[in-house]
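Removed from the display is one protein chain of the complex; every other protein chain stays in position.
For chain A:
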Amino acid sequence: MTVAAGIGYALVALGPSLSLFVSVISRKPFLILTVLSSTLLWLVSLIILSGLWRPFLPLKANVWWPYALLVVTSVCFQEALRFMFWKVYKRLEDVLDSFADRISRPRLFLTDKLLIALAGGLGHGVAHAVFFCLSLLTPAFGPATFYVEKCSKVPFFLVSAIIALAFVTIHTFSMVIAFEGYAKGNKVDQVIVPVIHLAAGMLTLVNFASEGCVVGVPLLYVVASLTLVHCGKMVWQRLLESRNQSSGSQ
């Protein structure tokens, strides 16, 4: 609607990640590099997906099941990529550990590993917000606004910003859960991440119904807060464990 509104929408989508970036990530340059590379990975996955789906676009706007298929395939692809990302990270961790040994510094701490996972997740989240929300925000800086018929009470920009915020949270923290799950071999954690992602994707399908966003968006936030809570519990447990370990071994 105006520059103020445009900036407001951008901050709704990216505010928390910006503060996370400034307070945590920008302190360590390696984490910035991690954010950039995971953003790139997400972008590449998006390009591949759009390449795969391009012949079938544009989809008809009334039928919902092609969209469902789209979401399911995309989520599966991205989860597979997340696993590959973890594999690459494992190898990098070995390299970093041997480097640390070589210069006689301590190996990566638990907090370091969690931070790297957080940075990876943040990269994914920021990429989502940028490509799904920010890149469409340019008209919002102008004099008018835009409404979608399916969600006619709220400007399109605001709805997409709110949804983007939920997804940023989900992406950021599910990466931490996923990394810890793969590292510990914890099946629950490993499975819960794709489930959350798929559930979130499916919930956006609810927006397809008329005025569905009234139901869809709050449910999405329920999922996002579930992710947050689970991640918080898991991290807390791990930190307690490692503190007990290190004090026990001394």
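Rule of thumb we're sticking to: contacts are C-beta pairs under 8 Å (C-beta built on N, C-alpha and C of every residue); 3 or more make two chains touch, one makes a residue touch a chain; residues count from 1.
By our rule, contacts and distances are computed from a predicted model.
Novice: Between "Translation initiation factor eIF2B subunit delta", "Presenilin", "Proteasome subunit beta" or "Serine/threonine-protein phosphatase 2A 55 kDa regulatory subunit B", choose the name on the UniProt record of the chain that's been left out.
Specialist: Matching the unshown chain against "Translation initiation factor eIF2B subunit delta", "Presenilin", "Proteasome subunit beta" or "Serine/threonine-protein phosphatase 2A 55 kDa regulatory subunit B" yields "Presenilin".
Novice: Looking at A:Ala5, A:Leu46, A:Leu81 or A:Ala183, which makes contact with the chain not pictured?
Specialist: With A:Ala5, A:Leu46, A:Leu81 or A:Ala183 as choices, the missing chain is touched by A:Leu46.
Novice: Touching the left-out chain: which of A:Phe21, A:Phe83, A:Phe208 or A:Tyr221?
Specialist: Looking across A:Phe21, A:Phe83, A:Phe208 or A:Tyr221, the contact with the absent chain belongs to A:Phe208.
Novice: From the listed residues A:Phe21, A:Tyr67, A:Phe83 or A:Tyr221, report the one that touches the chain absent from this view.
Specialist: A:Tyr67
Novice: Of A:Ile7, A:Ala80 or A:Ala100, which residue touches the hidden chain?
Specialist: A:Ala100
Novice: Out of A:Leu20, A:Ala117, A:Cys151 or A:Ile192, which residue would touch the omitted chain in the full complex?
Specialist: A:Cys151
Novice: Since one chain isn't shown, list which residues of chain A touch it in the complete complex.
Specialist: Contacting residues on chain A, toward the hidden partner: 27-33, 36-37, 39-40, 43, 46-47, 49-51, 53-54, 57-59, 61, 67, 70-71, 74-75, 78, 95-96, 98-100, 102-103, 105-109, 112, 115-116, 128, 130-138, 148, 150-151, 156, 159-160, 163-164, 167, 197, 200-201, 204-205, 207-208, 213, 216.
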